[in-house]
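Single-structure report; data block below.
And then subunit A:
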Amino acid sequence: MEEKNIYKPYLMRVEKITLEAPGVRTFRLKFENEEEANAFEFKAGQFGEYSVIGEGESTFCIASSPTRKGYIECTYREAGRVTSALAKCEEGDVVGFRGPYGNTFPIDEWKGKSLLFIAGGIALPPMRCVIWNALDTRENFKDVTILYGAKNVGDLVYKNELADWEARPDVKLITTVDPGGQTPDWKGEVGFVPAVLEKAAPSSENTVAIVCGPPIMIKFTLPVLEKLGFTEDTIYTTLENRMKCGFGKCGRCNCGPVYVCKDGPVFSYKQLKALPDEY
Partner candidate 1 sequence: MVDVKKKAAELLSSEAVKVIIGYTEGTGGKPRAAFIQNVADVEKLIFNSQCVMNLAVYLTKAEIKKLGKPAIVAPVNVLRAIIQLAFEVQIQESDIVVLGITPDEKLVEFQSFAAIESYLEDFKMELDAKEKETLAKISGMSLEERWAYWTEELSECFKCYACRAACPMCYCHKCAVEQNKPQWIPVAAHQLGNMEWHIMRAMHLAGRCVNCDACHNACPKGINLNFLTKLMLADAQEQLGYTGPTLKEGNLLSTYNPNDQENFIK
Partner candidate 2 sequence: MSEFEPKIVAFVCNWCTYAGADLTGTSRIKYATNVKIVRFPCTGRIDFMLLLKAFGEGADGIIISGCHPNDCHYTSGNFHARRRWVMFRGLMNFMGIDTRRVQFSWVSAAEGAKWAEIVNTTVDEVRELGPYTDYKKVADYLETEVTNG
């Protein structure tokens, strides 16, 4: 085994900061060290430990697609100590990154199938990597449908990209906001994600559904998907649990014997059903 301090992060320069929604930012990070940049590889669905040196580490997925080389992106909402410190970072600042950790979306197995993405609120970022990965290799897939909902219009993240997807003829985008969250000029749907999904009724034939969102959304979306004919091994989600190390040592992310950091974060609905209720 390589004798390397596994806790030592790569140093990354914040190249670009995008304010996505109140308190939600996307950082584009570039390696300080070119060798590290060249050696770095990841796949859609993996996560990392991002750190503000002096404040600590925080776990987020890698929100950019592996098809876009030379940088990684993360999107986070300001909440705890580390994310508050990240929010104070400016372009040009240096942050730490360890990773990539965890498993990946089985995107190679999905070739020739249609993809249905369903996301709620701040849960679009963990899915964005696989969306872009699919769109950058668009020829491998049949229909691509994205259903994205948030509490209100302001909370929708990646507004520019939503507009891109909207404009693309090869993507069907449905956006929705919770009742009362719409603005006068809102053109999308109004309603909760499960209801909008039921109304849109996308075909389940030869289709994989990728769902990510708050537990309550997941809880009500899965039955709708089953009703639409999706089976438990054609539905995928990505979990998050509190983590410190990212590689199965710190002892807090496990759901029963399954470690979200090692066996996840990507799980099929079939796997999810077998997990004890510890997520």
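If you want to know what made the cut, all candidates are chains of the complex that A comes from, given by their letters.
Definition applied: contacts are C-beta pairs under 8 Å (C-beta built on N, C-alpha and C of every residue); 3 or more make two chains touch, one makes a residue touch a chain; residues count from 1.
Worth saying up front: this structure is predicted, and the values here are computed from it rather than measured.
Although all of 1 or 2 belong to the complex, subunit A touches just one of them, candidate 1. Contact residues on subunit A toward candidate 1 in their complex (touch as defined above): 80-81, 84.
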